[in-house]
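The complex is shown incomplete by one protein chain, all other protein chains being positioned as in the whole.
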Amino acid sequence: MWRKRRFRQEAIAGYLFVAPNLIGFLVFQLIPIVAAVGLSFTAWDLINDPQWVGLANYRTLLKDPVFRLSLQKTFLFVIINVPLQSVLALIIAVLLNQNIRFQNLLRTLFIVPWVSMSVAVGLTWTWIFNSQFGIINQILQRLGMQRIPWLASQDWALPSVIAVNIWQYLGFHIIVFLTGLQLIPREVTEAAIVDGASAWTRFWRITIPLVSPILFYDLIVNMIGTFQIFDLPFAMTNGGPGNATRVYNLYLYQKGFQFLRMGEATAMAVILFLLIVATSVLFFRIIGRRINYDIT
Amino acid sequence: MKRTAWFVLAVLLMSLLFSAAAGAQKVQLRYMFWDQNQEEAYRASIEEFMRRNPDIEVVMELVEWNDYWTRLTTGMAARNLPDVFWGHAAYFSGFVARGALLDLKPYIERDNVDTSIYYQRLLDVWHYEGAQYGLPKDWDTIAIFYNKDLFDRAGVPYPTDDWTWNPQDGGDFVRIAQLLTLDDQGRNALDPDFDPDRIVQYGFGDIAGSNMQAGWLNFVWMNGGTGVIDKPYGNKFVLNEPEAVEALQFWSDLVNKYHVAPPPEATVAGGSAWDLFTAERFAMVPAGSWMLTAGRSIEAFSWDVVGLPWGPKGRVSAFNGLAHNIYANTPHKEEAWRLVKWLEGYESQKIVAEYGTVFPAVESLVDVFLNAYAGREPENVAVYIDLTENTGTWPMHVNWNEIFDVIGRELDLAFGGFIDIPSAIANIEAQVSHLLE
Partner (left out) sequence: MRWTHARKVLLGTAEREGLLQRAFSYGVLLGMGFVFLYPVLYMISTSFMSVQDLADATVAWIPRHFSLESFTKASRTLGFWEGLKTSLVMSFFPALLQTVTLAFAGYGLARFAVPFKRVWIGLIVLVFLVPSAVTLIPRYMLFNQYKLVNTIWPTMLTALGGQGVKSSVFLLVYYLFFSSYPKALDEAAMMDGAGSLRVFFQIAVPMAVPALVVTFLFSFIWFWNETAQLSLLSGSAARTLPLRLQAFVDSFNKLYPANDISAGGALNEAIRLAGTLLSIAPLLVLYLFLQRFFVQSVERTGITGE
């Protein structure tokens, strides 16, 4: 009896703590999500009332070659961007975590692109990549090499945009890893040093296993974020040349706000959500089980 | 007892509401626009309007172009839209067909508004299925800005208004552009040793699929092409006419054959053509009259305007303008109409014209606008008026934005030399056919 009351009391107290967040969740997430799923079954031009059309939007999308293309571009973006970015960030974080000079300066340096706005970053890079007047091609020419149509050709544009994306958000991932590295108990490293383990051995035997949960976490957060990439392709190429960098969210945005096909746009959003869930689950199944969660 | 208390409370509440209403007797109109350059002029006009209409208060909302249409469309979705807002031909066709705008025809007829004071072709832009959705606010045509200093340095005489182009050998236009295109050794594009891979200065710029209004569409017309769609709200794709294909091929030649202009990417991604013109990398750029205000900030060199070069079928310029549209669901239709009637009327357009930002749609006020440019660059500003003699208008279609997106992408690839013009046209046709129905 006493226990039950205590339990109930605890539940009430717990809910009170969670309440603001829970209300926020219901009002700003759940209701809008349900509304969006509903809207995905309608034809809606934003101006007139939505008309129920059943699965028509989904059928239209499946037949739309640009939809498939944008999906393909997005997957490519994720596959190239995520591992490169996370691994590069991990390496830099490990190096920065040593006892080296200018540590704070270097850290801050890596942060600069992340705190800058994508639109501004994108524009700066388009100047640098400009095939005619850009500084990279000027240097290449001075070295006697051919100019490269970085953002002009359909082959180069996507890798160029990905490179900028890696550059821009690397700082964020470095911070994530630095935080994780600080969680490694000092005694473990010290003990290894006393045992005469080289830096290389320590990296593979201590750092990697202990950081693996954070690496896993970073990879998954990165993947989810990259699936929704929008700002950079929008600012740098607006999806061009042709459809070379027209990623999913860019096409979604165009459909909704520019082409006034909000029904199809919400259907796209729902599909993207399902894809992200599926990919995450797959990711957990394949890698998540092998991770050492026991940090200390 | 209880009941009386409720009654008193109700009366109190009612009286509170009424007194609030009495305080807010003024009708508030929201007015949305995008061009900061015109803010001052329109503020002056609207203040005059409020002075004459003490029962109306107008709140001006400046929303930059890149957010403007998103704000407008979400506003429509939420039934929360400014009562009066600037309209553009590119968006008008989509909005009007979906019933977002108020038909002004009954008001025009009731108030006997004299529409003959406007350029008639501008009035037609806002015409749809027998209704009239706007009165013209201003207009623009397309000419070419050129950097006098670069011409002087190259020893090339300034272009004259009778210059020509043709799709076969390019005409004077290409020759002049070639003389002004220089590689890093200072050789121009006519020099046999000219290296097209090391160009540091281009004779001409702003070749892009998205540059339709100030760019390729004018050349399609000048070559005898109909345009993009057979007629306003038509359903036939006509950019595949031989004349049009030839003109587009000429635009591609400017980049890939004559090397007098950079590929689209150089001006679309990073550094607009305007930036490169002001940085003296381009000797000439096509520019609509709306760019005149921006031109005022050029200090580094002297410049002037020349009309488009004459093509095989004469000289044709795009002719477009804006209007004030009224939101179809506004609760203040009458007041909104009074504001629009004022803004497009002679008196207001005169106030705005005096600021010299955009050409007024009232034909007789053009001189007022020109006076604003007396003694200032560009000397030859009146050429924009000559260009109104033979004009083409914006292609209108319910799905225009979607159609134009396809055209821009494919033409960019063609102008960049990655595919040829006939295959670009074939690609466009394949993608837009279902949108045109």
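Chains: A and B, in written order; residue numbering restarts at 1 for each.
One rule holds for everything that comes next: a residue touches a chain if its C-beta (ideal position, glycine included) is under 8 Å from a C-beta of that chain, and two chains touch if they have at least 3 such contacts.
All values reported here derive from a predicted model rather than from experimental measurement.
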{"item": "Chain not shown: contacting residue from A:58, A:75 or A:167", "value": "A:167"}
{"item": "Full-complex contact with the absent chain, from A:54, A:144 or A:196", "value": "A:196"}
{"item": "Residue, one of A:110, A:177 or A:216, that touches the chain absent here", "value": "A:110"}
{"item": "Contact partner of the left-out chain, one of B:207, B:254 or B:291", "value": "B:291"}
{"item": "Residues from subunit B at the interface with the omitted partner, ascending", "value": "34-37, 61-67, 69-71, 74, 77-80, 88-91, 140, 184, 200, 210-214, 268, 271-272, 274-275, 278-281, 288, 290-294, 296-297, 299-300, 320, 322, 357, 400-401, 404-405, 408"}
{"item": "Subunit A residues touching the omitted chain (full complex)", "value": "7, 10-11, 13-18, 20-25, 27-33, 35-36, 39, 88, 91-92, 95-96, 98, 100, 104, 106-121, 123-125, 127-128, 135, 138, 167, 170, 179, 182-186, 193-194, 196, 198-199, 221, 224, 227-228, 234-235, 238, 249, 252-254, 256, 258, 262, 265-266, 268-270, 272-273, 276-277, 280, 295-296"}
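To be clear about the criterion, only the chains that are shown with their structure count from here on.
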{"item": "Separation of subunit A from subunit B, taking each centre as the mean of its C-alpha atoms, in whole Å", "value": "37"}
{"item": "Footprint of subunit A on subunit B - complex, ascending", "value": "69-70, 73-74, 76-77, 94-95, 98-100, 197-199, 262-266, 268-271, 276, 281, 399, 401-402, 405, 409-410, 412-413, 416, 418"}
{"item": "Of all residues in subunit A, those that touch subunit B in their complex", "value": "44-48, 123, 125-134, 141, 146-147, 149, 151-154, 236-243, 254, 257-260, 262"}
